[in-house]
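With one protein chain removed, the remaining protein chains of the complex are shown where they sit.
Labels run A and B following the written order; every chain starts at residue 1.
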Amino acid sequence: MTDANQHEPLLLRVTGLTVRLNSSHGLVHAVEDVSFSLARGQTLGIVGESGSGKSVMARSLMGLLPRRSIAFGSGSILFHTDNAQEQDLAQMPDKLMRHLRGPAMAMVFQDPMTALNPVLRLSVQLTEPLRQHLGLDRQQARSRAIELLAAVGIPDAAGRIDQYPHQLSGGMRQRVVIAIALACNPALLIADEPTTALDVTVQKQILDLLARLQREHNMAMILITHDLGVVASRADYIAVMYAGRIVEYAPARTLFTSMQHPYTEALFKSIPRINDPSHTRLQAIPGRPPQLINAAVGCAFAPRCQYVQPRCRQQTPPVVEVPDAREHRHACFYPISPGLNREEGDD
Amino acid sequence: MRTKVSDQSVVRSRAQGFSAAARQVFGRGFGPGFWIAAGWLLVVALSAIFADVLPVRDPLDPVISNRLNGPLTTNILGADGLGRDMLSRLVHGARVSVVIALTAVTIGMVIGGTLGILAGYFRGHFERGLMAVLDVILAFPWLVLLLALVAFIGQSLMAISVAIGFLWIPAYARVARANTLSVVQREYVLAARAMGAGTLRILLREVLPNVILPVLAYGLVAMGLVIIVESALAFLGLSVEAPQPTWGGMISEGKRHLATAVHVALVPSITMFLTVLSLNYVGDRLRSRFDVRESNL
Partner (left out) sequence: MKLLARKLPWLLGTLFAVSFFTFMLVSLLPGDPAVMILGAGGVSPEAIAQLRLELGLDRPLVIRYFDWLGSALSGDLGRSPMTGQSVTDAILSRLPVTIQLGVMAIVIALALAIPLAMVSAYFAGSRLDRSISGVGFALMSVPGFMMAIFLILIFAVGLGWFPATGWVSLTDSPAANLRSALLPALSLAMIELALYMRLLRTDLIDTLQQDYITLARAKGLPNWLILTRHALRPSSFSLMTVVGLQLGGVISGAIIVEEIFALPGVGRLLYQSILQRDLLMVQGIVLFIATAYVVVNFLVDLCYSLLDPRVRYAD
């Protein structure tokens, strides 16, 4: 699999990533055979409902899954560090991996209310990565931390730095989390639903902040969301995840002009649109996302798919490229192709 | 790109599936440890009940020639400083431990449980008053309170049981109150209230059945603690009066012979340790089986 991200040097290449977790209910097939690549400075949007394996995948990239919970893992995560060396993070022991977290890759979490340690001052939480990875002394780290707070748009950064997290609003806390992530100037930022827990008015501010910082630092970003609308204008590439698999992958523009997978279409139809006449019903996707426990046979989306065919229930559709459309892949036996008549399923 | 899940990973995931299934099946059993512990408790209980008819020697009969003889000599478990048979004293001592454990826990359970249910159901002044009184009782270290109580009501088997039972009232009242509070807010109780069921009826039919399980589940662990408390009292010579053998008293006596005859202290210590450990273990397993919340203890 080669992607044509030729204009920028390749940063990350994930191949066949599979992660299965132990849980009290059984084996969870959280991530199944996921492959994608990402160039420096680019944004990959990963879209899917909650429970589709997005967060587990993000955490496995960072090596943050508790070792004990991993029942099975395979695949490779090739990461190009600054000196252009390629390292497989999937094989890297945690002792070495630790040194990459912060300077090479960082993460912004979903809920800023729980992501900051309630009993430590912001100064401690912000200066930790600076002192750990960049070797700054206490004073240097502190003034750098104040700069970081100012850079993420926190007013009176010098005064705020000695406060505790609960003294800040949710939006402010998320800015702090972002500042912590940016502290060591990472090449890759993974933002795991960074706005889901925030007020609607704050969401756009945070997304704009991330976009600005990404430009300024030439960071690559993996933006995880359940909202196709969020990534539509912000991502270069979009991967749609369902039941641990990437069911469709394409450059953002291509995806919206010629989506192939029924699930992508269903997600798309569930976005409210400003041009729709008022009182237009949003189309909810019928049924529930699968539980991912003990993988079922066939396409995981089949039970909810309005175009389902008998074959979908018996075989797992492989990932295939769309003919004549580079970098556009999907995993559906009966893709939606414009102009092609689709037979309706009997149920 | 083609989907290919390597055969090996399928096999591995199958194996994982099997072991998870096995864990679910066997996790439902109690395991051998549980049954060993339960068996030991049965032995202790039977010894206590049949102490008088079991083929053991007279626990009070001093045979001077056997003085401080070790186990497996003249006596199976050895003899104490007066030449009395240790096994027989253990068996008769079990009676004291078992009777006091049962009586004290029952007293604490019934009085504390009733108070806790009433406090949780009626709330208001009664609840606040009761909790304040319990706070005052809890302000006294247990042994201090116990020593004062024993001085007050004497050292008979019943008196000791009542005194130790009194110590358990606050703990049980709290468990019962916490569980009542959560039960009372459930829909079926609200429904029963709405249908005009009488207070007594609701308490007996709806609240009690839901509170009794966590209260009972706490019982075995409480009995273990009662045995420890009683033995501490006996060790200080303030439990049931001599010559009645008690485990704590035997350990206390054994302390004098530590340098010469270790078994006099060791044999009753091990017996008691195993009994308390078994009570804790069985109680713990039963409690996690019933998934009773441990909060508010």
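We take it that contacts are C-beta pairs under 8 Å (C-beta built on N, C-alpha and C of every residue); 3 or more make two chains touch, one makes a residue touch a chain.
Just so it is clear, the model here is predicted, and its values are computed rather than measured.
Although it is left out of the displayed model, the omitted chain contacts the following shown chains in the full complex: A, B.
Across A:Val14, A:Leu100, A:Met172 or A:Ala187, the single residue that touches the chain missing here is A:Leu100.
Across B:Ala38, B:Ile76 or B:Leu143, the residue that sits in touch with the chain not pictured is B:Leu143.
One of A:Gly26, A:Pro129 or A:Gly171 touches the chain omitted from the figure, and that residue is A:Pro129. Within the complete assembly, residues 59, 62, 64, 68, 98-103, 106-107, 109-111, 114-120, 124, 128-129, 132-133, 164, 166-167, 177, 180-181, 183-184 of chain A touch the chain that is not shown.
Not every partner is drawn; the one left out touches chain B at residues 132-133, 135-144, 147-149, 151-152, 224, 228, 231-232, 235-236, 238, 248, 251-252, 254-255, 258-259, 262, 265, 269, 272-273, 276-277, 280-281, 284.
FYI, only the chains that are shown with their structure count from here on.
Centres computed as Cα averages put chain A at a distance of 53 Å from chain B.
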